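Below you'll find the structure, written out as structure tokens, and then a few comments.
With one protein chain withheld, the remaining protein chains of the complex are depicted in position.
Order of writing sets the chain letters: A and B. Residues in each chain are counted from 1.
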Amino acid sequence: MIRPSRNHPGFWAFVAHRVSGVALALFLPLHFLALGLALESADALDRMLAVADSPAFKVAEWGLVTLLTIHLGAGLRVMVLEFLPWRDGRKGLIGLGAIAAVVVGTIFLLRVG
Amino acid sequence: MTPARLFLAQRLTALILAPLVLVHLALILFAVEGGLSAAEILARTRGSVGWAAFYGLFVLVAAIHAPIGLRNVVHEHTGWRGRSLEVAMVALGLLLAGLGARAVIAVVAP
Partner (left out) sequence: MDAGHASLSVEVWRGRDSGAFETYAVPQRANQTVLDVVTWIQRHAAPALAYRFACRVGVCGSCAMTVNGRPRWTCRTHVSKVASDGRLRIEPLRNLPRIKDLAVDLTPFFEKWQRAQGRFTPTASRHDPLAPVSPETPARRAADAGIECINCAVCYAACDVVAWDDGYLGPAALNRAWTLVNDERDGDRRGVLRAASAAGGCHSCHSHGSCVEHCPVGINPTAGIAGLKRQSLIDLLGGALP
């Protein structure tokens, strides 16, 4: 159960920022290795892309695109808090980031489908 | 590295990454329609100085940004501290930079 003292939007924004950051950092080497296949040949890259055409991969890709948007939004929020004069009502930023992530994720699903 | 220097590096790379990620996301959403193919990707990138610079910078700043973030995660959620953690994170940064540079060369070299 979530500890009551943590249950506020700022903490959830942090959790989203951290989880997405770790996931992206783990994905990055795989992303680079996959693209590196083009060094061998365009065919090698195409074979990998064919494997990545499965529904499971599409879901994973959708997750990564959404996570990237979440990380971007959460990171911009942190920098707004740190570098711009403090104002109340900054919790709206969290909602904005969440909406951006949903929008980007939805567009991805629509276009990939 | 002092905490202030790490902080500066993390926020500076974040500022550079923000617009790069926006372009990257836009390109993903544009390119993903109709499936990805090597021909399509490589036609865009091969021989392009612009994409070489874009992805080169992207890889470099990401290779700095990710280890600093992971260092905080490891520091706060595990007992791993000290010199060995610093060395491991530098190694991770070099690994990411190396793999990333290789990927950039793979897609932009004519």
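Here is the rule we use: contacts are C-beta pairs under 8 Å (C-beta built on N, C-alpha and C of every residue); 3 or more make two chains touch, one makes a residue touch a chain.
No experiment lies behind these values; they were computed from the predicted model shown.
Every visible chain touched by the undisplayed chain in the complete complex is listed here: A, B. The residue touching the chain not shown here, chosen from A:23, A:78 or A:107, is A:78. Interface note: of B:8, B:94 or B:109, the residue touching the hidden chain in the full complex is B:8. Remark: the residues of chain A touching the chain excluded from display are 3-6, 8, 10-11, 14, 17, 78, 81-83, 86.
For chain B, the residues in touch with the chain missing from this view are 2-8, 11, 72, 75-77.
Here is the rule we go by: only the chains that are shown with their structure count from here on.
Chain A and chain B have Cα centroids separated by 14 Å.
Residues of chain A that touch chain B in their complex: 18, 21-22, 24-25, 28-29, 31-39, 42-43, 45-46, 49, 52-53, 61, 65, 68-69, 72, 75-76, 79, 82-83, 104, 107-108, 111-112. By the touch criterion stated above, chain B contacts chain A in their complex at residues 11, 14-15, 17-18, 21-22, 24-25, 28-29, 32-33, 35-39, 41-42, 59, 62, 66, 69-70, 73, 95-96, 99-100, 102-107.
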